[in-house]
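Every protein chain except one is present and positioned as in the full complex.
Read from first to last, the chains carry the letters A, B and C; within each, the first residue is number 1.
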Amino acid sequence: MDGAHDMGGMHGFGTVAQPGGELPYHEDWEPRVFALHLLTGFEGLGAGPGGRQTREEMDPASYLAASYFERWTWSAEQRMLRKGTIAHGEVEAMMERLAAGEQVPVHADPAMAERMIGRLQRRAPMDPPPADARFGPGERVRVRRMRPDGHTRCPRYVRGVAGTIEVVRGADRLPDLTTYGAPAQPEPVYAVRFASDDVWGPSREPPFTILLDLWDSYLEPA
Amino acid sequence: MDGAHDMGGMHGFGTVAQPGGELPYHEDWEPRVFALHLLTGFEGLGAGPGGRQTREEMDPASYLAASYFERWTWSAEQRMLRKGTIAHGEVEAMMERLAAGEQVPVHADPAMAERMIGRLQRRAPMDPPPADARFGPGERVRVRRMRPDGHTRCPRYVRGVAGTIEVVRGADRLPDLTTYGAPAQPEPVYAVRFASDDVWGPSREPPFTILLDLWDSYLEPA
Amino acid sequence: MSTEHHHHERPASAAALRAQALEALLAEKGLVSTDAIDAVVTYYEQDVGPQNGARVVARAWVDDAYRERLLEHPEAALDELGFGGMEGHNMAVVANSETVHNVVVCTLCSCYPWPVLGLPPSWYKSEPYRARVVAEPRAVLREFGLELAGDVEVRVWDSSAEVRYLVLPLRPPGSEDLGEDELATLVTRDCMIGTALP
Partner (left out) sequence: MSTEHHHHERPASAAALRAQALEALLAEKGLVSTDAIDAVVTYYEQDVGPQNGARVVARAWVDDAYRERLLEHPEAALDELGFGGMEGHNMAVVANSETVHNVVVCTLCSCYPWPVLGLPPSWYKSEPYRARVVAEPRAVLREFGLELAGDVEVRVWDSSAEVRYLVLPLRPPGSEDLGEDELATLVTRDCMIGTALP
């Protein structure tokens, strides 16, 4: 999905250094909605594409108008609406109750808290590099031109560009398929090295290197 | 400038058919601000990059949040602020006066009206095709990869793509330079034909053809 | 502050107020004439619009020599009918055939052949049209109710440079007995953008 989230190379966003930029968040609700999002995922309260994939479905104007954590609130809601965990209008009704001064409901479940921290500490790596990977380090590849309707990990700015395999990272199922529950076999994932001139043309900066991890399906021999 | 305006191929904007979509505008102020924009251009009341180029400088979130004619209001203001025709705060002050019920000032100048219509009827074509154009019909070319900081007529979606010269349109100075008053010589402008698969990769639709007019500077031999 | 209040109470008209204030400010300064703005608005509402393009198409349908001139030297052929001017500086007329269907967009902006079509409809300037028609033209045309045969080549013209495009549709079957004026009534704006057929 080539939405507003795919912003590598875009102009017009201004400077990186902004007041408060050093902090992960600024308001109490922000880490809480982050935690809530993780928790609803682990506890199976959402359905359909994950949080990241769901946020990519925001229309571009809304995506750019929303703050980072507003997007997380939105994706948590969408996932729970899809599952039926919450119904349309329930959040708005609760907003009215809270705005009217009602006490915020609290639910205690220490076991859930323990379960959550356990999940956060678990490691689930991808499969090791397959012996029969199509490409090996040093080989030249080109990123396919594509315009996928759904989730992808292949950003627009490298499509059509030739690069060099840096290393075979491992094997993993293609997110373009697994996001939608479509069957997929593990395939090699490579770190691919690109020369900045090949990506952006000549620039005012000295040539530099861009590296991305790309699934085999995104690549063709150069 | 690779801003929000360069939207060829993007997802997430929804359907084309929308209520009211058939009309050029919906409120009285919309054609008036359009006319005002043209008029300030012809009368030399603005400075710096033109209206189109100025609108591209909107930050992406504001660009997408604004309606089409709000963008025109914005670019007219920016151009007149740059020229000094209006000062910061003057529009806001007038907004307050009008909101308070003051009569809208009117200025009559029939000669200006006549001049305007004359300008709208004038034709100013580009130069004819040069005899020594670098490429001729049928030749294969590739669009350079680039990331211009300023205005360009080379959309992102064709960069790096190979196509075929359809026809030499004429000769014109490169907008990437003339927008900023930089010196430029007329150069060939070509209609270039691209196969959809080369632009977007395989798609669900039967292969189709995309044609754009591109300046010589954007192209290299394929 | 009353302006802020206004903004919050009637957000739909904040844009209107700002545009009105800009015009008022320039009128007060004596820099912009209200009647000049009226004149431009009237010009594109009454004098210039798709009726111009429809006359061009009808003429091309009944006059093969005109059709040839229109395709070969579009500016001169349009000047014959008096349809020159701004945003028509460089024109290309692209003819549909049994095997080719043309459709026009401006992905970067809203470029459009004003002298023959007037000002563009809102959908032409919209994000979804600009984003999608270069990438999934048949899906977009389907939203307009236009279903093309699978073997027709769709040509999408992105007019984001200096040339403006007019689509010359095929004369519809059954129109053999119609005269030029009657034919012109069959030619809608969308036929000349390429999102409809006459």
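Just so it is clear, contacts are C-beta pairs under 8 Å (C-beta built on N, C-alpha and C of every residue); 3 or more make two chains touch, one makes a residue touch a chain.
Note that the structure is a prediction, hence the values are computed from the model and not measured.
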(request) In the full complex, which bits of subunit A touch the chain not displayed? Write them out. (result) 5-11, 13-18, 20-36, 38-40, 43, 45, 52, 55-56, 64, 67-70, 73, 76-77, 80, 85-86, 90-92, 94-100, 104-110, 112-117, 119-126, 153, 155, 157, 169-170, 172, 189, 191, 196, 199-200, 203-206, 208-215
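Throughout what follows, only the chains that are shown with their structure count from here on.
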(message) Distance between subunit A and subunit C based on Cα centroids, please, to the nearest Å.
(response) 40
(message) I need the residues of subunit C touching at least two other chains; which ones are they?
(response) 127, 135
(message) Could you pull out the residues of subunit A that touch at least 2 other chains?
(response) 60-61, 147
